[in-house]
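The complex is shown incomplete by one protein chain, all other protein chains being positioned as in the whole.
Every chain is named by a letter (A, B, C, D and E) in the order it is written, and numbering of its residues begins at 1.
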Amino acid sequence: MSTKQGFGQTATPKDVEEMVGMAQQEMEYRVELFNKLTQSCFDKCIEKKFKDSELNLGENSCVDRCVHKYWQVTAMIGQLLSSGRPPM
Amino acid sequence: MSTKQGFGQTATPKDVEEMVGMAQQEMEYRVELFNKLTQSCFDKCIEKKFKDSELNLGENSCVDRCVHKYWQVTAMIGQLLSSGRPPM
Amino acid sequence: MSTKQGFGQTATPKDVEEMVGMAQQEMEYRVELFNKLTQSCFDKCIEKKFKDSELNLGENSCVDRCVHKYWQVTAMIGQLLSSGRPPM
Amino acid sequence: DNLSEADKLRMVTMIDQLQVRDSLRMYNSLVEKCFGQCIDNFRRKTLDKQEESCVRVCAEKYLKHSMRVSLRFTELNQGSMTPD
Amino acid sequence: DNLSEADKLRMVTMIDQLQVRDSLRMYNSLVEKCFGQCIDNFRRKTLDKQEESCVRVCAEKYLKHSMRVSLRFTELNQGSMTPD
Partner (left out) sequence: DNLSEADKLRMVTMIDQLQVRDSLRMYNSLVEKCFGQCIDNFRRKTLDKQEESCVRVCAEKYLKHSMRVSLRFTELNQGSMTPD
């Protein structure tokens, strides 16, 4: 139906460029959030003796709570930033 | 006047590619410099008790001096790198 | 011989896109590996007094061994990841 | 300067996208920093009052700090001061 | 939705490339982390048994940890829990 040149209902090259760009931004943001969350909770919850390759009960529940608290902090700071209240 | 195909005085696609690339490099460098500077001076100057959300006098003047010293270190190392003196 | 439009033996635009992308991935991976290796071995081997700008004998041999061990750890973890053994 | 309209638009779009990306990175760094400084107790899964207050103050201080750094940094870049 | 087939293919290619890149970054971070935690002796140039065991356990724990975080993170993103 549609062709590469973008006639008819098809998105124009510029729109496509922007959509690809926005999808990429969104993905990058989520991946970076996930990576920082994983690092932070590893440092806070996982014992560094590295004797047993299983996560024990204490580590597992620490990780669950850590993810939840990290998510809450993300939400809190997101609200703060979007409130637009001048920080000075 | 000019058209997308790059006739006349218009930059060729390759030139544009390079100009966009260079502008992007320059911006990325400045943003990364600003981020590292902000992190470094936050770690060196801001009290970690987080009781009062204002910066006090001591913190403010520490930040000003920290930015200045960071800028001097950037200039010093820039000269060192561009001098081309073989480091061995 | 070949033209930009990609007739004959020439790679199609999509193939080129992918090849450029893959070459870029590979380069980024190697640069990041090199940077993390350099940082890690600097932190582990180089004295922080910063009096003499030469690396001394102890520092030099520490760096050589550090690079070798880092390379072995990279190989070990690479095998672990590619073995596909379910980690749980 | 001798860019076509289409190319100018492309550069503007590129700069916009970089700014969105940098804002999102700053957001991620701010969360990581204040989480790291304020949260050390994982006996409950929700933030207590003290943790919430610490996170809020940390984020507000970080933003004020960042604005001050930005101001000073701009002054230096505009050459209003010399590196003596 | 009103993307041409060529554009759809381009987005799929872009997403694939980002996933490869993220896997390679994760690999690099994992090596850096476990090297940093396990290797502190540079009197020999090869890993001894104890270092090998530490690296193996560290990497396995990190992967298990990462999978658990991923599971919880997905639950939260799907709104199966509310943030209070």
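By definition in this document, a contact is a pair of C-beta atoms (placed from the backbone, for glycine too) under 8 Å apart; a residue touches a chain by one contact, two chains touch by 3 or more.
Since we're looking at a predicted model, the values are computed, not measured.
**Student:** If I'm reading the header right, one chain is hidden. Which shown chains does it touch across the whole complex?
**Tutor:** Its contacts among the visible chains are B, C.
**Student:** Give me the chain C residues in contact with the hidden chain, please.
**Tutor:** Spelled out for chain C, the touching residues are 2-4, 6, 9-11, 16, 19-20, 23-24, 27-28, 31, 34-35, 37-39, 41-42, 45-46, 48, 50-55, 59-60, 63-64, 67-68, 71-72, 75.
**Student:** What is the set of chain B residues that contact the non-displayed chain in the whole complex?
**Tutor:** Contacting residues on chain B, toward the hidden partner: 14, 17-18, 21-22, 25, 28-29, 32-33, 36, 40, 44-45, 61-62, 64-66, 68-70, 72-74, 76-78, 80-81, 87-88.
Here is the rule we use: only the chains that are shown with their structure count from here on.
**Student:** Starting at chain B, how many touching-chain steps does it take at least to reach chain E?
**Tutor:** Steps on the shortest route: 3.
**Student:** Measuring centre to centre with C-alpha atoms, which chain is farthest from chain D?
**Tutor:** C
**Student:** Using C-alpha centroids, which chain lies at the maximum separation from chain E?
**Tutor:** Following the centroid criterion, the farthest chain would be B.
**Student:** Quick one: report the Å distance separating chain C from chain D, using the average Cα coordinate of each chain.
**Tutor:** Distance between chain centres: 29 Å.
**Student:** If a residue has to touch 2 or more other chains to count, which residues of chain B qualify?
**Tutor:** None at all.
**Student:** List, in ascending order, every residue of chain E touching at least 2 other chains.
**Tutor:** 10, 25, 29, 38, 56, 60, 64
**Student:** Indicate which of the five shapes (line, ring, star, complete, other) describes how the chains touch one another.
**Tutor:** The chain contacts form an open line.
**Student:** Tell me, which pairs of chains are in touch?
**Tutor:** A-D, A-E, B-D, C-E
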